[in-house]
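Below: one structure, written as structure tokens.
Removed: one protein chain of the complex. Kept in place: all other protein chains.
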Amino acid sequence: MKKHRALAGAAMTAAAALFLTACTTGTTPEESAPPTPVENDTTENDTSEPAAPSAEREPVVFWGSWSGDQVDQLNTHAASFNASQDVYEVTYVPQELVEEKLLTALVGGQVPDVVLWDRPATALYAGKGALAPLDDLIARDGIDLDQFYEQAMREMVVDGVVYGLPLLVDNRSLFYNRALFTEAGLEPPTTWDELLDTATKLTVRDGGTLERSGFALNDPGLFSAWLRQAGGQMLSDDEQTVAFNSPEGLAVLAFWQELLDAGVYELGFGEGTDAFAEQTVAMKYDGPWALSGLNQTDVDFGIVPPVSGPEGGQGAGMGGFGLVIPEGAKNLEGAWEFVKWWTTQPENGVAFAEIAGWIPANIESANDPYFVDNEQYAAFIETLNFAQTRPQVVGYSDVEGKALIPALEKFLAGEISAQEALDEAEQLGNQLLAENR
Amino acid sequence: MTTAAPRVPQRRRTVRSRVTGALWLVATAVLSVSTIAPLVWTLATSFKPAGEVLSSALRLVPSEPTIQNYLDVFSTVPFGRYFVNSLVIAVGGALTNVFFGALAGYALAKLRFPGRTAVFGVFLGSMMIPTIVTLIPTFIVLRSFPLAGGNDILGQGGIGLINSYAAVLVPYAAGPFAIFFMRQFFASLPDELGEAARIDGAGEFRIFTRIYLPLTAPGLAVLGILTFQAGWNTFLWPLIVLNDPNMMTVQVGLAGFVNNYETAYGPLMAGTVIASIPVLVVFLFAQRYIIQGVASSGLK
Partner (left out) sequence: MSRPGARQQAISGWLFIAVPVVLFVVFLLVPIVAAGVMSLSDYSIIGETTWLGLENYRRMLADPFFWIAMRNTVVYTVMFVPLGLVTALGSALLLNRQARTVKLFRTFFYIPVVSSTVATATIWYWLLNPQHGLFNVVLGWFGINGPAWLYDSKWAMFAIVLMSVWAGFGANMLIFLGGLQGVPQELVDAARVDGANAWQRFRHITVPALSRTTFLVSTLLVIAAFQVFDQAYVLTKGGPGNSTLTIVYYIYNKGFDRLEMGYASAMSLVLFVIILVVSLVNARLSDPAGRRA
């Protein structure tokens, strides 16, 4: 028995030693060479036309955090680019948490050539020298920056230098359950008052329990859009202090209170599932990303632009992606060709929407009949005309994330009053702005 | 001297033990239901088609069961490859930790050498280091590893050990928990065994492998299983050091199904089911060893 155990022990030792050496000397193919995903994995690329053999083409490494089904979408689109010319070969590599991966890539010295980039992150990373400035290339190739939505474009500019081009835009518009509206004989709202009215009429309670919410007031993060509808602004004109602690800010919170008092919504209602898809919420603010999921259910829904404020003010938040080229990318030219192909040629923006449903940041492309004539996109396109992105000031994201939204959450929970919430948020927010200056 | 144990009247014992028994059953059943619920829901969701996942998330029996999600898991990402990677990392980690943990634990428990207490104290203390402190510096160390991944002798030029199994296995090959755990085991064994062998002229390594190590087999089994599980479930570190999709682990792969915009619940749940199987199997099989192992260690 003992001998048996000793043998087992020896075998284990040997195995462990063997194993360790195998790992550190890099005998497997993935370890012996730097990770350039050049392997033209044709099983993933759904090419419609045969492309030139990969050996002759320069690789362009394309990173992004899109995963799952979206990988195929990007591969299909990249394949179109590859088929359109025979110099470069773009390959998409999904990277969870792509900004962090870029950091480690910069440290490790193996950066990708082009990245599907969350636009608001540009200021932080460009400031640290992580992104390549594109002004020279833009001038050389005569790219007109006005062809993009101005708000999206400005997110890619830091200290007057352009660090990427906007690629996709989105905003939050008002989804409404058309079946419920028709049943109640209502029209979708266009103002705050109409919103309150229709929401109240569509709310259903069983005894005291909320069964159907007329309007999901579940995202205090949309405050900036509401504030603009009320005619206010988030920061002072010189962007040194916050400006939301104003009569307009209080007007927004007063309206939210009216919605809550009318019983239209309760905190946490429908969270954790898709309540709109389950038809327990009649109206909500959401973006184009929700379309594909909803279209797989049988909910009859429509979309209209966000409602206007009491004085007719309009406001909506714009988000989206851009394409950037990291500093030190091996194939700058190839990456630039890909960026130009996708962003400046309107038909390619439309083509991607056909694959993936995203709206291009190129104005001409976004106003293609494909979108404008499509009832599911029409509202989003209209909203894009007045949607705004967030201020670029350093520390602004913390002002919203750490100072404002927590205060609003406490207000919605009934723990503090509207004035207290805005006061608290103002104090912390100004402190954050000052700290980051 | 003592009289026989007083006899408890039969009837009272039965009633009381029946009531206790019933209460026991109720408490255990309630707890069990709460613990199984996620697994059941995960299983149910994994068989639902996409539309149903969103519109009737709480229903436990899918109205149109489908195995599409399982197919999707393997077709949209190289899940088979992820599985293999996780297996390599989990098994590798278990082997190295068991070996070095036993070796070092034995030395700290049974061998006298200068600095022994200090070394043990330092290892113990290192268990308290929050992982987040050392994340980036460790990454830099791995990247600058000399003569690896294209690096020269000064550790410049290539990517070092990044994107290899070594990046995950080497830093955690001899964890302080393994050493602490095994040390407690060895400490509870008598010294005389070793003393006698020493007088007989046996070498230290021989004493270790022939005498003491076999006696700790249950402890080794426990450690192996716990390390396997830890290695299987680890997420953040492989995420940071493994760039290539071919190298990624199952947990990183699963995270890819969760998106800011739309979580693909169906494939995510299918993937979760598949990913949970090895750990559950290992646990079921080794449950007996774990309890026995902990019992015979000096941990009680």
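To keep things simple, chains are lettered A and B as they appear, and every chain counts its residues starting from 1.
By our rule, contacts are C-beta pairs under 8 Å (C-beta built on N, C-alpha and C of every residue); 3 or more make two chains touch, one makes a residue touch a chain.
Nothing here was measured: the structure is a model prediction, and the numbers come from that model.
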item: Chain not shown: contacting residue from B:Val84, B:Val141 or B:Ala221; value: B:Val141
item: Contact footprint on subunit B, counting only the chain that is left out; value: 5-6, 24, 27-28, 31-32, 34-39, 41-42, 58, 100, 103-104, 106-108, 111-114, 116, 119, 122-123, 125-134, 136-138, 140-141, 170-174, 176, 179, 184, 187, 198-199, 203-205, 208, 229, 233, 254, 258, 268-269, 272, 275-276, 279-280, 283-284, 287, 290-295, 297-300
item: In subunit A, positions touching the absent partner; value: 100, 103, 106-107, 124-125, 127-130, 209-210, 266-269, 271-273, 398, 402, 405-407, 409-410, 412-413, 415, 428, 431
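Rule of thumb we're sticking to: only the chains that are shown with their structure count from here on.
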item: For the subunit A and subunit B complex, residues of the former touching the latter; value: 2, 5-6, 9-10, 12-13, 15-16, 19-20, 23-24, 26, 28, 30-31, 33-35, 37, 66-72, 93-97, 100-101, 104-105, 107-110, 272-274, 277-278, 287, 289-290, 292-294, 296-299
item: Interface residues, subunit B side, partner subunit A - complex; value: 50-51, 54-58, 76-77, 92, 95-96, 98-99, 139-140, 143, 148-150, 158-166, 169-170, 173, 209-210, 213-214, 217, 239-241, 243-247, 252, 255-257, 259, 261-262, 264, 267
